[in-house]
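Worksheet: one structure, shown below.
Shown here: the complex without one of its protein chains, the others still in place.
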Amino acid sequence: MSFVSRGFRGRRRTDISPARVPPGQYVTADFPVLSAGPTPHPSLELWDFSIVGELEEPRRWNWEEFRALPSEEIIRDIHCVTKWSKLDTVWQGVSVDALLEGIETSAEYVTQYSDGGYTTNLPLEDITGGKAWVVFAYGGQPLQPEHGGPARMLVPHLYFWKSAKWLRSLRLQSTDEPGFWETNGYHNYGDPWHEQRYSGD
Amino acid sequence: MARTALLGRLTWQLAELVDIMAETPRVKTILLDVRGWPGHRAGQHVDVRLTAEDGYQAERSYSIASAPDGTRVALTIQKLEDGEVSPYLTDELRPGDKIELRGPIGGYFVWEPSRGGPLMLVAGGSGIVPLMAIIRTRAAAGDDTETRLLYSSRTQDDVIYRGELEQLSGNGLTVVHTLTDSQPPGWTSYARRVDAEMLAEVGPRPAEQPSFYACGPTPFVEAVAEALVQLGHETRAIKTERFGPTGG
Partner (left out) sequence: MDELMLDGNAVAGLLQEVFAVEMTTAIGTCGRCGTAGPVGAVHVYRGAGIVLRCPHCGNALAKIVKRDSQVWIDFTGTRTLEVSV
């Protein structure tokens, strides 16, 4: 290991039960902003969210329609592959189960598409069964653009790069298509509890 | 020597703290001794890495503030209240302590006396640091290239290197300050954020084919670069070093 800096502790919280912290993670009190590109600022008038791909009819909601859907409060821990974890984050959003309700599909995978071109891929079963939401509020406030607003995906059981910011559509597909980071070194699945950060982990 | 400073994989090495000096209430300069330091050019930076006992690491980049001087390297650091690395460097380190660093790094945002002028340096807050390395290197070389510094600070107490800049003025170097938050009684220089009008008044005209170096928080550098382009300067004549949202 490298040299230890006398007296350096960093800004982590250390009063946390280890059972809540996946291996290699540090708990932070702030909310770091990481981004693969400039923050988009879509107009809500033109915004829409759609579900496309292997389903009979694509679904689409404009902002009004999306906000009229039943939503719920979600409190979860989130884990970023860059090693910070944030506990008990509070969101408001629509469950993906609700968005997919009534849809028949043979698709086993889904790709998330964001404004700005970011993509990330998941097995469909990882966003159903109460595991994922499309959220529009954080900490009781409308989701800020730097954190993915107007709406982003929330998939707390995987590393947070699997929760696309500035979400615009989900594509249901029968083949798995590695996304923006999965094609360049990050793990295809990303389970923080098995420390699946990089390909080959 | 300049070529060897550009080649070879960077490796982490230990630097020893020789001295700490306060520049302003929130800013300190740390003077380091780095064994085997190959020398550096004005505008280059170092990466600093801190490691806690449990292996947790934090890494930051800091511009070198000093002109080349053997194995001595000075870094000027602004302490961010909620910072992770800067408070350690400004408040915890004591002479004799060691820190890991690697460098010198960078080839794009560098200046050497041979580059010619006129030269204009635009600094926002702690963005003055690499530009001060340029000014000090220029002075040490006895270079008299026409150089203007436009330096934006919040208050007079926040002006880093104030006395030294006064001393070095002349011999082709003009220093202009703007204080954006409050000004001392009798202040006659600018009292607002840098804008196109100020740059036009202080800076050289496009026809003079100047080179610009702008450094500071990202929004500051963005505004300056855009204003310079609006005034007719070429994009490739403007070198920028953005320090991110907070500048340090």
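Worth a mention:
The first chain written gets the first letter, and so on, giving A and B; residue counts start at 1 in each chain.
We take it that a contact is a pair of C-beta atoms (placed from the backbone, for glycine too) under 8 Å apart; a residue touches a chain by one contact, two chains touch by 3 or more.
Remember, predicted model here, so these are calculated numbers, not experimental data.
Shown as candidates are A:Trp61, A:Trp91 or A:Tyr186; the residue that touches the absent chain is A:Tyr186. Residues of chain A that touch the chain left out of view are 33-39, 80-82, 117, 146, 159, 161, 180-181, 183-186, 197-199. Mapped onto chain B, the footprint of the missing chain covers residues 6-10, 45, 47, 61, 102-103, 105-109, 217-219, 222, 236, 239-245.
Criterion: only the chains that are shown with their structure count from here on.
Taking the mean of the C-alpha atoms as each chain's centre, chain A and chain B sit 38 Å apart.
Interface of chain A with chain B (complex): residues 1-12, 26, 30. If you check the complex, the residues on chain B that touch chain A are 12, 14, 49-53, 55-58, 82, 84, 88, 92, 97-100.
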